[in-house]
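Only one protein chain is missing from this complex, and each of the others stays in its spot.
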Amino acid sequence: MIKIGVVGATGYTGVELLRLLSGHAEAELHLVTSRTEQGRAVTDLFPNLRGSVELNFIDPDPEQLKSCELVFFATPNGVAMHHASELLDAGCKVIDLSADFRLQDADTWADWYGEDHASPQLLEQAIYGLPELNREQIKNAELVANPGCYPTAIQLGFLPLLEQDLVHADSLIADAKSGVSGAGRKAVMTSQFCEAGDSFKAYSVDGHRHLPEIKQSLQKISKEEIDLVFVPHLTPMIRGIHATLYARLKDTSIDLQQVFAQRYKHEPFVDLMPSGSHPDTSSVRGSNTCRLACHRPQDGSTVVVLAVEDNLVKGAAGQAIQNMNLMFSLPETTGLTAPAVYP
Amino acid sequence: MIKIGVVGATGYTGVELLRLLSGHAEAELHLVTSRTEQGRAVTDLFPNLRGSVELNFIDPDPEQLKSCELVFFATPNGVAMHHASELLDAGCKVIDLSADFRLQDADTWADWYGEDHASPQLLEQAIYGLPELNREQIKNAELVANPGCYPTAIQLGFLPLLEQDLVHADSLIADAKSGVSGAGRKAVMTSQFCEAGDSFKAYSVDGHRHLPEIKQSLQKISKEEIDLVFVPHLTPMIRGIHATLYARLKDTSIDLQQVFAQRYKHEPFVDLMPSGSHPDTSSVRGSNTCRLACHRPQDGSTVVVLAVEDNLVKGAAGQAIQNMNLMFSLPETTGLTAPAVYP
Amino acid sequence: MIKIGVVGATGYTGVELLRLLSGHAEAELHLVTSRTEQGRAVTDLFPNLRGSVELNFIDPDPEQLKSCELVFFATPNGVAMHHASELLDAGCKVIDLSADFRLQDADTWADWYGEDHASPQLLEQAIYGLPELNREQIKNAELVANPGCYPTAIQLGFLPLLEQDLVHADSLIADAKSGVSGAGRKAVMTSQFCEAGDSFKAYSVDGHRHLPEIKQSLQKISKEEIDLVFVPHLTPMIRGIHATLYARLKDTSIDLQQVFAQRYKHEPFVDLMPSGSHPDTSSVRGSNTCRLACHRPQDGSTVVVLAVEDNLVKGAAGQAIQNMNLMFSLPETTGLTAPAVYP
Partner (left out) sequence: MIKIGVVGATGYTGVELLRLLSGHAEAELHLVTSRTEQGRAVTDLFPNLRGSVELNFIDPDPEQLKSCELVFFATPNGVAMHHASELLDAGCKVIDLSADFRLQDADTWADWYGEDHASPQLLEQAIYGLPELNREQIKNAELVANPGCYPTAIQLGFLPLLEQDLVHADSLIADAKSGVSGAGRKAVMTSQFCEAGDSFKAYSVDGHRHLPEIKQSLQKISKEEIDLVFVPHLTPMIRGIHATLYARLKDTSIDLQQVFAQRYKHEPFVDLMPSGSHPDTSSVRGSNTCRLACHRPQDGSTVVVLAVEDNLVKGAAGQAIQNMNLMFSLPETTGLTAPAVYP
């Protein structure tokens, strides 16, 4: 049993981590911290976990955290970068679900997150936790930067095209739609039921923080310079991301279905649908699957990839556990095999 | 492994049964039938099960069904009653998720369901599958009538009060609200997104088919004649039932919290919340728990019980598996321990 | 043209008032105040009013307010009671959409609202603005206390029964369900999309602030002592209240449909549906109608009244304008004839 600590488990990512860990045969949830809720039972906040999680929130204490083999940070951006170093030095492994270790360049991080990075020396050693891209490195990692929700779906959709140099890298458009849980568990006007419900809108068109993370990854696998337009939208559903991806093909004679099938045939959590399919986000609700479908409308020169995932699972907590499994030499799918909850 | 057949698995109850059985360590899903979809892969209809269920629908064939140890009927009302007898004779156990075997009086059944009962001789032997009421009988049953969704929540809320004769049995009111999945997986106008969405309504106020089932059960445990007003409502959510139950207390000095705590302390799937709580249906989404809370507003003479469940799990497929576990001497919670999916 | 001021128009009740007033032929929207948003265009907050409302929010200034003929308070509870007196003295009429003048007893007000009432001397002169009950008094009122959203639907449903002494006054149950806009336009966790969406819950079972208001009104028209159990619920929709009302009949031979038809035949905003109907809240979305239907399930002794309204219109801003029309001798339906927006 892996002895686990979760820092900052009062958000949606955190409670999802607790839900998934509670059913993981090799995970022992040792401690859960929260500055604001310390002393309260986890189930006071999250009654869905009654009977599954017996812990109380404690104040984050480095000494107690060091007693864990693995610490997840499910904190807001800017927290993990202050604490990871001490834990790593003590021999803990760390998976950070925030953005602190996703960008390899400290200056870019500072530009997008509005403060200096507190541990730039760790950026090189941090492994970007997208198993479909970095599986071998993750297995040996001490510090994993768990990808953002949008970046996971968008990268999985573009990867086969860029790896094989099939599209013009400066023609990428990612029109992505997220459920409201992507905004986190906090009381803000734009996420109120009467604001986000029965309505649809774009946001952050002029620059969303997930943009540099996506570009960094795609650039690494692309021969050409990447140009990506990324437009996120808020859609009136709780969980789920649907990324609609566009790129100009270099050669329209290529068999796209075959390219994707080949790329992902051994991936346990990427599911390529038959050609012509339209995946629903509800088909992945609560599961760790990213489901893809490829189209080439009107037999034209633009490829359209549809990618759906549960933003809280494959886009956050589930992927974090997938990374944990890799880091601790467990079967990669341990604790992650439950099918999606439909309807 | 229990060799299992599911008849009529194209509805929401059916697909939920498949979801839960796919994660049940002792269940071997042997065959799945559908007249309308025979030949198609289960996952063509239900992509959420891709990777979890590999079967194709077959035409229902008595001989193949007889090769199962247990057959679930997830069919519309009026189907199971034609087939159960043959299967029971062949040694199969049967759990019927429809209404065919819930009422013990064939005439009452005919009154409410509009046709004669095809197997009145089985009604006596059919065990009403509410484990909290009939656990021992279920263990020895060959034929279990799985309760309706409304009746499960309503009975669990009224049981402690009636068993101990604490309320006037002619003062019962059940104001119940169901998510739209309770109407089944079929294309009807009233369940269209634009009709059921962002709106709320009562329906069948003059008599819902679950009324006689509830009254039959409650009458058995009540010393007095039951009078129950049951008003179902449609609420714009997918899963979940919230029953708000009212009854006049005989003695207002009773400690209701204690009564409920005592009654359900050993029940794995009934969770009594602390006094003063207001359970959300989202706290049971996807799980087999019925969560209860007791109130006595203004210290008056009316007790108010709040009961929530997932209508497709504790109100249908989950309870069916709970019954299966009892019938096959498995631990009662096998395959049913996953916490609710929140948010 | 009536010169109108709106104090505190940044909530849902306020913006609805602006929407309705913008189409009212006799209303001249003169000023709109907000402490927090002063200086901003109304349409910055509420783009739906672009092209319809040209004002900027101003800081509330007594002198400017006194230049109005009518001032609406769409403020939180506890504001209007500090300002009404000065405005009334200056000759302004006042309609308060908050709870400040709804209860006639200052002590009861203090008990439920947690502070002393600032203008107890005005309570006697304040007219409770339910036109179906107090039409003649409203016509001559200077200060109108606009009813709460729940109280409007619940009173309209119980009135005919109590006025004619048809039910046992101690048997009243109001099981009411509200859309999330009833909680107001503010960032709170329980109204977040991921909390209130796809879920259903009761709240304030042990005592909601609308209870004393309802009891006060019903008691006035009842020969017997009222006992009312009121259980509010939150339902995942934006607008709408559905009240399901229960009472024990004294005489089951009464023709309920006839009683209600007679009572409301001249009421422009109460619509009795045919016997056996189940009104949807969507049938009143955006309109000032309260739609009713009567039932007597199983020909028993309990009457069930279903009442739906739009909580922001007949339950707030629309009713306020109906009161304005009466106070200014306009046709009662002026500005309120638009049918509901369906779907």
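Quick notes on this structure:
Order of writing sets the chain letters: A, B and C. Residues in each chain are counted from 1.
Here is the rule we use: a residue touches a chain if its C-beta (ideal position, glycine included) is under 8 Å from a C-beta of that chain, and two chains touch if they have at least 3 such contacts.
Note that this is a predicted model, so its numbers are computed, not measured.
Only one residue from C:284, C:305 or C:326 touches the chain missing from this view: C:284.
Of the candidate positions A:160, A:182 or A:240, contact with the hidden chain is made by A:240. In the complete assembly, the contact with the undisplayed chain comes from B:191, out of B:191, B:252 or B:334. Annotation: of C:17, C:176, C:221 or C:340, C:340 touches the absent chain (contact as defined above).
Per the touch definition above, the residue from A:75, A:281 or A:325 contacting the chain not shown is A:281.
Residue positions on subunit B in contact with the hidden chain: 12, 180-181, 185-189, 191-198, 236, 238, in rising order. By the touch definition given at the top, subunit A reaches the unshown chain through residues 173, 175, 177, 179, 194-195, 197-203, 205-207, 211, 227, 229-231, 233, 235-240, 242, 244, 246, 276, 278-282, 285, 295, 297-298, 300, 302, 304, 306, 308, 343. Seen from subunit C, the chain kept out of the figure touches residues 12, 15, 19, 22-23, 46-53, 181, 185, 197-198, 238-239, 271, 273, 279-280, 282-287, 289, 291, 337-343.
Note that only the chains that are shown with their structure count from here on.
At the interface between subunit B and subunit C, over half of the residue numbers involved are used by both copies, so each side presents largely the same positions. Chain centres here are Cα averages; for subunit A and subunit B they lie 36 Å apart. Averaged C-alpha coordinates give centres for subunit A and subunit C that are 45 Å from one another.
Chain geometry summary: the mean Cα position of subunit B and that of subunit C are 39 Å apart. In subunit C, the positions touching at least two other chains are 194-195, 197-198, 236, 238.
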